[in-house]
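The chains shown are only part of the set, and none of them has been moved.
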């Protein structure tokens, strides 16, 4: 507590409302599969893949946080209205500069009504 | 992943270094046991009870977040040096105004070296 | 731009609505006048002195930031509802540990409708 809701593959879920709930709250990581050590590397965190989330004053995506394993890299914070009070994919692209051998990227999204959601981790190979 | 480290009662732990690790990273909630609905109520989040945490540039408490169950209430963010680069208890007092029947307060602390730590929840009765 | 609205002494303002606007948006610093170097020192940032601010979903105090001169010490971020959706004084107490000869404390508050507001700075003597 607080519960960390985890993404599940929605193709295995029958009920449309549940697919929608899970998908729209999950932060998806979009990036290249390999990075170069010491070079800028773009990582996009996008909330929802097939379903969009409201941007209502009392129900919005307040933040997304990007981690490499247990280490926080960056966080983006939003206020309601930035997405025009419409249903949309909250999307942020962070630039990081990796130094080790691999990244274990994972993101949290926070919805003011439905709490913390964790997406599927993405491993990125870092080449020297 | 990221791992949510949870507080354990350190009196049951033998090794001093482990007691220190757990205690200094755990956010402790200090507040009255009952609140009055619609009235300001102070909640203090204090990192560590018996052990203090460094405030080094490469190792510090970056933030504490206060939740009521799954709902984030407030978050305090720090930069290294605010605690004089000494070992100390990072401490923040938030004022909230409860509206329901009870609060289920719990806090997360984030250390730039040791990740996310969750303290013991505290239930507060809210009187009408 | 963005405009940094500055606190003015409201006793010199005639119009009630303007007194209210300025007072409720201004972060007031409450602390002792002297601190001891290397010791924890509490600084309270309270929004408004005589007038309270709404905590509506589309109009709330999103954050307060505490500075020592040009240096940020800490920031507290809120979501709408934490103050029960009532009119109130958003209030946060930070603990800092001063190291120099004096502090020049000043705070910013951010209202989602009326932007950034800066309070009156407070000088604190730091004794060895």
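Going by the order they are written in, the chains are A, B and C; count residues from 1 in each one.
To be clear about the criterion, contacts are C-beta pairs under 8 Å (C-beta built on N, C-alpha and C of every residue); 3 or more make two chains touch, one makes a residue touch a chain.
Worth saying up front: this structure is predicted, and the values here are computed from it rather than measured.
**Student:** Hey, this file places 3 copies; any idea how many the whole complex holds?
**Tutor:** 4
Just so it is clear, only the chains that are shown with their structure count from here on.
**Student:** I want to confirm something about chain B and chain C. Since they are copies of the same sequence, is their interface symmetric in residue numbering (over half shared, so same) or not (under half, so different)?
**Tutor:** same
**Student:** Looking at C-alpha means, what's the farthest chain from chain C?
**Tutor:** Between chain C and every other chain, the largest centroid distance is to A.
**Student:** So what's the Cα centroid distance for chain A and chain C, whole Å?
**Tutor:** 32
**Student:** Could you give the separation in Å between the centres of chain B and chain C, each centre being the mean of its C-alpha atoms?
**Tutor:** Result: the chain centres lie 22 Å from each other.
**Student:** Two or more other chains in contact with one residue: find those residues in chain C.
**Tutor:** Residues 77, 79 of chain C each touch two or more of the other chains.
**Student:** Name, in rising order, each residue of chain B that touches chain C in their complex.
**Tutor:** Its residues touching chain C are 38, 40, 44, 55, 72-79, 82-86, 88-99.
**Student:** For chain C, which residues are in contact with chain A within the complex?
**Tutor:** Residue positions touching the partner: 57-58, 62, 77, 79-81, 112.
**Student:** Which of the residues in chain A end up touching chain B in this complex?
**Tutor:** 1-4, 62, 67, 69-72, 104, 106, 108, 110, 112, 114-116, 118, 121
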